[in-house]
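One structure below.
One protein chain omitted, others in place.
After this line comes subunit A, so read on.
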Amino acid sequence: MAAQPAVLAALVLLTAVLGLVWRSRQGRVRTVRRNGDVDWAAHGVTLGERATFVQLSARVCAPCRATARALADVAGGADGVVHHELDVEEHLGLTRELAVLTTPTVLVLDPAGAESARSSGAMTVAQARRALDAVDAVARA
């Protein structure tokens, strides 16, 4: 049968398209505006004076580790910025409430606890700084 090489070629093409789309979306910062109706203190999150990174992670998620390091790095180098990592298994209700579908998902909160930006997938230090800029821009507006 000559169909099998064609099937394999189609699978390779599908893999390439999926891979490129997925990679281009990693850590991309989306500016959002959601009201701060989440009781963050109840989830153990203390808000930073400038911004708060809330990272939703899972045990089976390898990019969560690298993202946590990048965010801890940025939070450590900026005044009033804090980073919290929550396990989705322990905060399932929160993931539903916030429509989180994948890990890591990072919410960037303004000083009042309202979500100002969001990013899914492995996040770099540069992307985290850009997310901070987004929060500052919202705060000035």
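Here is the rule we go by: contacts are C-beta pairs under 8 Å (C-beta built on N, C-alpha and C of every residue); 3 or more make two chains touch, one makes a residue touch a chain; residues count from 1.
Convention: contacts and distances are computed from a predicted model.
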{"item": "Name under which UniProt lists the unshown chain, selected from \"Ribose transport system permease protein\", \"ABC transporter ATP-binding protein\", \"Cell shape-determining protein MreC\" or \"Membrane protein\"", "value": "\"Membrane protein\""}
{"item": "Touch criterion as defined above, residue of A:L47, A:L86 or A:V106 at the omitted chain", "value": "A:L86"}
{"item": "For subunit A, residues in touch with the removed chain", "value": "1, 3-5, 7-8, 11-12, 14-15, 18-20, 22-23, 44, 55, 57-66, 68-69, 71-72, 75-76, 82-90, 92, 95-96, 100-103"}
